[in-house]
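Only one protein chain is missing from this complex, and each of the others stays in its spot.
A and B label the chains in the order they appear, each numbered from 1.
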Amino acid sequence: MRFFGVENLGVRFGGVVAVDNVSFDVQRGEVYTIIGPNGAGKTTIFNLVGLLYPASTGRIVFQDRDLNGLAPHRVAEMGIARTFQNIELFEHATVLQNLLIGRHRHRRTALWQELAFSGAVKRAERAQREAVEKVIDFLDLAHYRDSMVAGLPYGVRKVIELGRALATEPKLLLLDEPSSGLNPEETNDMAYWIEDIQKGLGITVLMVEHDMSLVQRVSDRVLALNEGRAIAQGTPAEVQSHPAVIEAYLGSKAATDPLPGPPPRMGRDA
Amino acid sequence: MRFLFKTDYDQDLRLFKHRGQVFWYGLLFVVLLAAPWWASEYMMTQLHFIGIYSIVGLGLMLLVGFTGQISLGHAAFLAVGAYTEALLAAAGWPFWLSLPCAALLSAAVGIVVGLPALRLKGIYLAIATLAFGVIAEEIAARWESLTGGNSGLHVKPIELFGAKLDGDADFYYLVLALTAVCCIALANLLRSSTGRAFVAIRDSEISAACMGVNLARYKTLSFALSAALTGVGGALYAHKVSFISPEQFTLLVSIELVTLVILGGVGSLHGAVFGAAFIIVLPQLIAIVKDYLPAAVAGAAGLQSTVFGLVLIGFIIFEPMGLYGRWLKIRTWFELFPFYRKGMFRRQKTYMKSERLR
Partner (left out) sequence: MYALVALGFVLIYKATETVNFAQGDLMMLGAFFALTGATVLGLPYWLTIVFAVAVMLVVGMLLERAVLRPVLGYPAFTVVMVTIGVGFVLRGVVTMIPGWGTETYALATPFADHVMRVGGVVVAEQQLAVILHTAVLCLALYLFFRFTRVGIAMQATSQNQLAAYYMGIPVRRVNMLIWGLSAGIATIGGILLAPMTFVHSNMGFIGLKAFPAAVVGGFGSVPGAIVGGLIIGVVEALAGFYLPEGFKDVAAYVVVLVVLLVKPSGIFGETVAKKV
């Protein structure tokens, strides 16, 4: 079965081609990262996959199903969850409520039952609560459980974003720049979490990232984008040393001119 | 001071968080039950209206406070409920049948209004609902064969299971019961997934959708429920005033309802009741204060309008959390005495960002 793939995906906004003929496949259980300079179209691809707006060309396939034309909430119901680059949390609710909304696709009760808060609803609520508590334990959020999101620091909010996505029990997790705005310690935590998500929870991760050390550390495969087009794909090491990628990041001279001495290693000991 | 030690999840799920709450609400309920004995006839009428407006307030609170939509045309739902009830009662339908019908019809109209709301946000929605409200009022006036046009309709008293409920106490208990039922039903809804979905839509539609909340379905549901509650209030209102005409459902009434929600405190169930009480009591307060004002000011026709506007502005500026917010602060002051700090409820200073991009 084809777990996840996009073929010839493209979108234009007015005259601007944001994504141009991008194709890639993600295997189940891997961590697949998309890198690229700003404006390359990485978040746009996420938005396309989440069907926030329709693509102009191409198709998206998830578990052998074509995602074209579905509404965003259907995508979530199929098991794809995402985080947002600019944090879209529910500000006037507690952390617990935010995470519980993540459980929305697992609800089983009808409106009438809820109005009366019947026994079935009670049981369902307890079950949701237990599931959410597992996520809270996993991410160490117990401290903030009953706090309003509105007053919390940025680093904590990123973790809550992650928690909310995890609460949906997704099969595919889309992480949009998980380490942006985090200090090295928090980034380190994030790296451990991504590894745990992959190996412990068995969730496939598709992420967009700028921090090369994080990319190096957790990714199985990498796709490099520039100006909406795919320019390289492979293991992190392969992509990093690919001339087209270097050119995209540093300019064409860097790609062709030999550097004095060995190139700096963007890797584990950084 | 009270510390809550939680030992199981059910404690979070419960409606009343601790014994103290049960006690106070119970006391309130007993006092209200005994009202026919301690309240004057005038106060009874006031209590009738407070109950009715509370139900309507709950409806609008659900839509505005919890789902984040706007409606400047809610008087239309009030009218639907009122006229339906009046016509069905005149046709001889028993109350326990006509009330649900009024509610359902209002809900249906609510769905109709909710559909365009799916695409409209913020001020556009406000204007659309405003337009709808005005059109509804006009329809009520024009459709003479159904509604009696501008000359209005008389409403028969309620007949429930054979007994005529036209006494003060009878009607009071009916209103009290319905208000309580609506409050509890709404509270239940808010602690389950539908309620959370509503709040999610209020705070961030995009991420709500990405978490699996079907925006279309839940927005429409919110409108329908809100309209249904308002319709119930309208039906009771019709019986209370026993004569309805289109002038009772104008744009000003819609604005009054929204003011009710704001004054009470957006986003809280208590707010609906507080707001209703305040709106009903305000004209009384003005009348009392009138005696102390110089004749020129007091005698003017515009006093009520001015005070209304000033109160509205004043609350928004000085007490954005509404009456319920004020109540919370007072209660917290007592609970934490003497450790209450002035800045406890301070909002973070917000800067306006273009809502066109929300």
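Keep this in mind: a residue touches a chain if its C-beta (ideal position, glycine included) is under 8 Å from a C-beta of that chain, and two chains touch if they have at least 3 such contacts.
Predicted model, so just to flag it, every value in this text is computed and none were measured.
Enquirer: Looking at the full complex, which residue from B:V258, B:V273 or B:L323 touches the chain that isn't shown here?
Expert: Considering all chains, including the one not shown, the answer is B:V258.
Enquirer: Decide which residue listed in B:L13, B:A39 or B:L120 touches the omitted chain of the complex.
Expert: Considering the complete complex, B:L120 is the one touching the chain left out.
Enquirer: Which residue, B:Q11, B:Q284 or B:S305, contacts the hidden chain when the whole complex is considered?
Expert: B:S305
Enquirer: With the full complex in mind, choose from B:Y53, B:F95, B:F132 or B:F223 the residue touching the hidden chain.
Expert: With B:Y53, B:F95, B:F132 or B:F223 as choices, the missing chain is touched by B:F132.
Enquirer: Write the list of subunit B residues that the hidden chain touches.
Expert: Contacting residues on subunit B, toward the hidden partner: 70, 116, 119-120, 122-124, 126-128, 130-132, 134-135, 138, 141-142, 206, 251, 255, 258-259, 262, 296-297, 300-313, 316-317, 320, 349-358.
Everything below uses one rule, namely that only the chains that are shown with their structure count from here on.
Enquirer: Inside the complex, what are the residues of subunit A that reach subunit B?
Expert: Listed in rising order, the residues are 50, 52, 71-73, 75-77, 81-82, 84, 88-93, 97, 100-105, 107, 109, 111, 114-117, 121-122, 124-126, 128-130, 150-151, 164, 168.
Enquirer: Taking the touch rule as given, give the residues of subunit B at its contact with subunit A in the complex, in rising order.
Expert: 9-10, 12-13, 15, 185, 188-189, 191-197, 199-200, 202-204, 206-216, 221, 267, 348
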